[in-house]
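Single-structure report; data block below.
One chain of protein is taken out of this complex; the other chains stay put.
Now for subunit A:
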Amino acid sequence: MAQGTDAQNNNHNDTITNNVALSPSPSPPPPPLPPRRKPSFGEGHLQVAFQSKPTTAVSSIDISTLSFPDGSRGTFQTSSAKSGSSPLASGYATPRRESLGDLNDSMSVMSFAPTMGGARGDLASLVAGELNKKSRAWNLLRSQSETVPPFDSMRLGASEDLTGFEREFDSIPENTTDDVRLAVWQSKMKHYLILSSAGKPIYSRHGDLSLINSSMGVVQTIISFYQEAKNPLLGFTAGKARFVIATEGPLYFVAISKLGESDAQLRSQLDALYMQILSTLTLPTLKNIFVHRPSTDLRKPLEGTESLLSSLADSFTKGSPSALLGALECLKLRKSQRHSINNIFLKSRAEKLLYGLIVAGGKLVSVIRPRKHSLHPSDLQLIFNMLFASGSVKAGGGESWIPLCLPAFNNRGYLYMYVSFFDRDDSDLGTDNSTANKTTPSIPEEGTPDQYPPVPESSNSSSTTATSAPHNPDEEIAIILISPDKESFFSLKEMRDKLATQLTKTGCLSLIRAAAREGRPKISAICSGAPQVQISHFLYKSRANVQFCMSSLEPFISSSSSSERGPEKASSSSPSSNDSESSSVSVPRRRLMTLYHQLHAAMHAKHNHLKVMHSSEKDAASLAWITPVFEFYCVAGPNVSRQAVTQGASRVIQWAKREEERLFIIGGGVF
């Protein structure tokens, strides 16, 4: 990444100076300048204008190297006489200017970029220079090369860092020697450890605690050594693994990652695990436990939540855009439709209700809340994890009544959450499946106990019909009603029944179902009528709404786990494996997420006020753009020109602005 970023930085500088007259810098008058080759940015208009000249000149490229999907390369002479650039091995011929390479303050240059236009800057004109247009070789080959999807070359060649990622979530074998098990344990790319400050192990994603007890001991020793020196250890690197440590009161959290996340990103993942623990225990309880007995084994009080911690941890390891952006995803609905759902929701509100949510496959459909309370994304992340990623609630069937603490709302006490999933297609007359259901004969229920089939075979066959109707977790719709009153189950249940009746009667339920079935928008659909759009995937976060949307992940999910619905999928996936995206480990998806993590880290690095960043690496081109209104990240094939990427990005952003009220919940129902 580092190299790619560098190259991109230079690119970027070129463009900016190309297109924009930089505003004068407020820094003091510069020292006398050496004649050439050492530009600095304190000099204001003149110097900058001067600087921009060679940039344009350089943009013609004498040699382009292009890699093709089959791994071969072609080199082409161009007509340009000037040779000021060195092509990168990326296939994306990137001009590199030595003069800018000298600049140690190039980052601050970049920060000029979009501030000029503010949120409404024209991205294409900022980022996309004339570079590639001038390269004849480029033009000649563009037609073929741009069809290379991102990460394609990686799939063909030796995939360096994600080897074995497919086995990341396999459990460690039990019947072998400790050495073998330890080797398997060490081969995992991501570890999360939680221990008490007294050194008692609490949780580890991989391996039972007996296996890794000694590792825990080492970790505890290291952390407490620095703790005593009043200089807490925050992180360190060992080989390829980055260790990040978070201390929360009596608990130590350790993330060990070979996946290249930034410290800040790993820290926020650890924070989410801490929130999950608080959500189970509340802060005062947690404190009390350790005040009275510092050596308490916290595993007992947390019993049964290991699966929640693990599904949370695994969502990070797979790469969760929601966690990365700290934002929620909503189901795309027409404004009027969402409005009427909100109104029905508000109308059926029970007196004791605090928050009400309708969620389809982890995407928010509707929310109602008191005027003075809003819902924090991190709290919703915990709820969605519990309901959609782990099987704890869903698997049992029926309705659930769950005490939980929403730490961002109030970490001192419990709320009570009523959860009910809509059965697939129940009373939804709009779909084929429901009619199929209607035709199944209703079963007589007056059988005597003697007729109960004691033989598992027959009972199993009937149970499959009961539970595994074609079934895509992305389409599961849940009503979540949260109240501070632990006795309010039946009043909330009544509200749910009222709400469900109304949603069904008004057709809103079918609308939600249809929207959920449609899935995430496809880029081709977003940019229909613009065949030149080359972006493969994007994330768009609306900062004001703390919500994000993204395009369909289909190209990045290996075919075995594609989100296609169908009986064969339902039968192959075990009931506890849930999210269609997460049910099988997809390396391409992780690659995509790794790239997003890198972009995000670069954009959010401290003292690094980046606004736009284009990066071109050997396996993918990417672009990030942050304004006060949104954060945008996209990925394209390695040979897609900067211009094409930015054009695509502009289109998507325009689309997101146009569709804002469909993509995002703005305000929600307030009472």
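Assume contacts are C-beta pairs under 8 Å (C-beta built on N, C-alpha and C of every residue); 3 or more make two chains touch, one makes a residue touch a chain; residues count from 1.
Just so it is clear, contacts and distances are computed from a predicted model.
Name of the non-displayed chain as stated in its UniProt record, restricted to "Ras family-domain-containing protein", "3' exoribonuclease family, domain 1-domain-containing protein", "Trafficking protein particle complex subunit" or "Ribosome biogenesis protein BOP1 homolog": "Ras family-domain-containing protein".
Within the complete assembly, A:300 is the residue of A:300, A:372 or A:607 that touches the hidden chain. From the set A:257, A:322 or A:390, the residue in touch with the chain omitted from the display is A:390, counting the whole complex. Although one chain is not drawn, the whole complex shows that of A:280, A:366, A:594 or A:646 it is A:280 that touches it.
Contact with the chain that does not appear here is found for just one residue of A:335, A:373, A:486 or A:658, A:486. Residue positions on subunit A in contact with the hidden chain: 280-281, 300-301, 303-305, 307-308, 386, 390-393, 395-404, 417, 423-427, 434, 437, 440-449, 451-456, 459-460, 462-463, 465-467, 486-487, 489-491, 493-494, 497-498, 500-501, 504, 575-576, in rising order.
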